[in-house]
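Only one protein chain is missing; all other protein chains are in place.
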Amino acid sequence: MIIVIRDKATEAQVSELMDWLHSFNVKTNLVTGVHSRIIGLIGDTTSIDMDAVLAREPVEAVKRVQEPYKNANRRFHPDDTVIEVSGRRIGGGSLAVIAGPCSVETEEQLMKTAIAVKNAGADFLRGGAFKPRTSPYAFQGLGKEGIDLLIQARKETGLPIVTEIMDLSDLDLFADVDIVQVGARNMQNFTLLKALGRCDKPVLLKRGLSATLQELLMSAEYIMSEGNSKVILCERGIRTFEPETRNTLDISAVPLLRQKTHLPIVIDPSHATGISGLIEPMSLAAVAAGADALEIEVHIDPKNAWSDGAQSLTPEQFGASMKKIRELERFMRGKEGIAI
Amino acid sequence: MIIVIRDKATEAQVSELMDWLHSFNVKTNLVTGVHSRIIGLIGDTTSIDMDAVLAREPVEAVKRVQEPYKNANRRFHPDDTVIEVSGRRIGGGSLAVIAGPCSVETEEQLMKTAIAVKNAGADFLRGGAFKPRTSPYAFQGLGKEGIDLLIQARKETGLPIVTEIMDLSDLDLFADVDIVQVGARNMQNFTLLKALGRCDKPVLLKRGLSATLQELLMSAEYIMSEGNSKVILCERGIRTFEPETRNTLDISAVPLLRQKTHLPIVIDPSHATGISGLIEPMSLAAVAAGADALEIEVHIDPKNAWSDGAQSLTPEQFGASMKKIRELERFMRGKEGIAI
Amino acid sequence: MIIVIRDKATEAQVSELMDWLHSFNVKTNLVTGVHSRIIGLIGDTTSIDMDAVLAREPVEAVKRVQEPYKNANRRFHPDDTVIEVSGRRIGGGSLAVIAGPCSVETEEQLMKTAIAVKNAGADFLRGGAFKPRTSPYAFQGLGKEGIDLLIQARKETGLPIVTEIMDLSDLDLFADVDIVQVGARNMQNFTLLKALGRCDKPVLLKRGLSATLQELLMSAEYIMSEGNSKVILCERGIRTFEPETRNTLDISAVPLLRQKTHLPIVIDPSHATGISGLIEPMSLAAVAAGADALEIEVHIDPKNAWSDGAQSLTPEQFGASMKKIRELERFMRGKEGIAI
Partner (left out) sequence: MIIVIRDKATEAQVSELMDWLHSFNVKTNLVTGVHSRIIGLIGDTTSIDMDAVLAREPVEAVKRVQEPYKNANRRFHPDDTVIEVSGRRIGGGSLAVIAGPCSVETEEQLMKTAIAVKNAGADFLRGGAFKPRTSPYAFQGLGKEGIDLLIQARKETGLPIVTEIMDLSDLDLFADVDIVQVGARNMQNFTLLKALGRCDKPVLLKRGLSATLQELLMSAEYIMSEGNSKVILCERGIRTFEPETRNTLDISAVPLLRQKTHLPIVIDPSHATGISGLIEPMSLAAVAAGADALEIEVHIDPKNAWSDGAQSLTPEQFGASMKKIRELERFMRGKEGIAI
């Protein structure tokens, strides 16, 4: 951490600042120039709040050099984290595909979709039982019944299941779920993150609509700092001024997160674009950029979907796209030095 | 709601669409032109999901004409909502000032600040007991102890207290709190909103970092649809590309929300700007734009604040600003036809 | 400027970097800690390109401490700049109001509007002769004829005129214009800025739709570095995700620019909001925040305006708003210590 001192700061103020900094068990280096003074901090600055530094009287500016996350940081954990669930892997060179309907609606809808995505080569089944909907008048999900149906679909297809938790109070219902998803709107629900950090269950953490990548990593750190290191990061589009797509898919998050963290990275092209015709090209782009997994919405009858039909693929469309996605995966893996 | 039909849609598709629409108890008007067909829906379309419409095969575009919120809508509730707490009012022509430290830290810090803000003319005392912090290594708030201290400060000063809830599981601790605050990161924590909708307690709902004003109103609708109509809206800055301020304070939210809703509107210049020197001019701007209340951070010793010191005013600064704020309030109220 | 060195950089690399830095006539201070090395630069770093520094092999991060602008910087020019035109002043404690139609359409339209805004107390007449329109099929402005009409309107009313230049090749046509406006889309038309820097004419420079305040100041610096110091900065709304208003008016730009620069600051609530009903409250907010001037669109018949009618006030609306604006101006000026 580097601290720039105001021109007019007195020696007493600077000395008081140095004392305060030393209380965090870091070493300080004061550089005195003709016009400016700078303090360099050496040691573990993770617990020093940049805002607290900025609030000190003689401070003009602060810059963090080391990232404020430890457990999620590749610097301290150089090897890729691989999440294994019932023989399926997310991370470590393979491409996992998570597919299924936005919402669990009926037994028939879920079973048909589950079988279809399995046949098309998906590795995991997704489906929402608790749905975060902007409107209180929209369908809110089947709740416990939805989770029961997912467990039944797993029994029939063997696909491990991924479903979203919306509130800590429902945690018990997720005991038999394979991967717990935290949605974009809950990325900074810190109480929930901490509780999930005390579970021994993989967590698929979605980037918030306007969260920076560092904030996403800090949310992963919340989970990891409680002991659960099975975190999967998911980029699902960020909010920008562009109205044509629901959000703007930030594919550069893949190589950038790859540098900064050892955690696996999923791309969700369905929520990112909101347009079914863009899902295949954006999936291919994600694979080419080195994503570890894709999360794709599939519905047996999108035009009658209870939510997000406009961005769902039919089983036929999904099957055709999967063929290309798997071919590209094999191609990328075959090329020495190409990511994946 | 207006639905534009694709050029190539068949009559059978359009007819199936019309049947589906009629299942929502709305009337339809089909306009057939030379090159295009349009359906106008008449009736209560609140329960019709725009995404579901878009997913129907023959649909090219959808536009909602009526707002999707009812309880929060000024169209159906023309009179301003006024929230009364222990004789203090938010809304209805007065200007309420909510002030206090970002976090409750110690008894001494809170009591001194509470007395100072009271003497300066504040109407409510704010203070965080549960703190949503980006880093798990930062101070997370005193929790229950913080709420107890706030209650004690209320006893000493008579100021009603405002404090933030972070998770539904803490709800019991807020039984004796006057106004429950929902933070920006929880604006779409729908489970929490619904639970607060079943309380008989005013809720101060902060706009999410990248939430549209319509989304803010839909979150208010979540609370109101469960029976609690005491909702106060708070603009606290949105996330943009500008790095100089922490967020960009959208003051135009005040007159715009005034048109769309009857709920009172608070401006929080402290979190919006993150710079103590901008709080006074932005407070004055908010008052001139017609805000019903201000929420301002005050700390007896900002340079030693455990959180957000850089944006806190000292009691002296707050006192000086309050003098100008109250004078401007009186001026605005005196001018016939000027808002407030 | 502070430069953070990569962990693994060799001494030779650092030494080469130091030599290169010295070629810019700055002094360097190398701080060597246990885990990190930092270089502090002392002297005039304006001509050092941060990207060029970042590209040097051993560099991990760079932070500028001093602002990269000199002429526009309050640090070096503590006194407010006041622009005087025919006895009217922008800056220095008064409030100037620039009003008129979006586009000059006809002689009758312009003369009627000019007389109306003068009678309502405007100080300057605005009107577009060259119109930057998103569509090539939309009205593009009257060009030279529009400027001639503005000059005629000045003769009749005595109001100095403000009009926008779109291209350097039209510069001669602006010889008799009082203030040349550079629109948001041209804020980084550097060739145009340099040419205006060689004129002896005030320039009203609008912030680009997604320009940071520092970029706005750097564009002012382009003009000033060529010798013309009569620059007026204008905030006219930035592009965000919020769809209800055309742009988001960043009123915090007023107090923030006030700290950073000595140049006068104008607020344009018409383009910022795009909604005529928001112009009065946002004008009052701007005055309360300390703006030096307002630029407001007025049209004698907004519903028949050739451009931007939805955001134009009628002369009656403008007159009523001006009454409140001038009262607030007097109030603000009367309060000791209140900005303006």
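By letter and in written order, the chains are A, B and C; residue numbering begins at 1 in each of them.
Everything that follows uses one rule, which is that a contact is a pair of C-beta atoms (placed from the backbone, for glycine too) under 8 Å apart; a residue touches a chain by one contact, two chains touch by 3 or more.
Just so we're clear, the structure is a prediction, and the values are computed from it rather than from any experiment.
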{"item": "Identified contact with the non-displayed chain, of A:C102, A:L213, A:C234 or A:M322", "value": "A:L213"}
{"item": "Residue in contact with the excluded chain [from A:A55, A:M166, A:I238 or A:V266]", "value": "A:I238"}
{"item": "Contact with the hidden chain (one of A:L17, A:C234 or A:A286)", "value": "A:A286"}
{"item": "Chain A residues touching the omitted chain (full complex)", "value": "210, 212-214, 238, 240-245, 248-252, 254-256, 259, 272-273, 275, 277-278, 281-282, 284-290, 320, 324, 327-328, 331, 335, 337-339"}
{"item": "Residue numbers in chain C that touch the chain omitted from display", "value": "46-47, 49, 51-52, 54-57, 68-69, 132-140, 166-170, 185-186, 188-192, 194, 208-210, 215, 218, 221-222, 225-226, 239, 274, 302-303, 305-312"}
{"item": "Touch list for chain B against the chain that is not drawn", "value": "2, 4, 27, 29, 31, 33-36, 38, 40, 42-43, 60-61, 63, 65, 210, 239-241, 243"}
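In this text, only the chains that are shown with their structure count from here on.
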{"item": "Where chain A and chain C overlap in contact partners, by chain label", "value": "B"}
{"item": "Proportion of interface numbers common to chain B and chain C (over half same, under half different)", "value": "same"}
{"item": "Where chain A and chain C are represented by their mean Cα positions, the distance between them in whole Å", "value": "39"}
{"item": "Interchain centroid distance [CA atoms averaged], chain B/chain C, Å", "value": "31"}
{"item": "Sequence positions of chain A contacting 2 or more other chains", "value": "210, 239"}
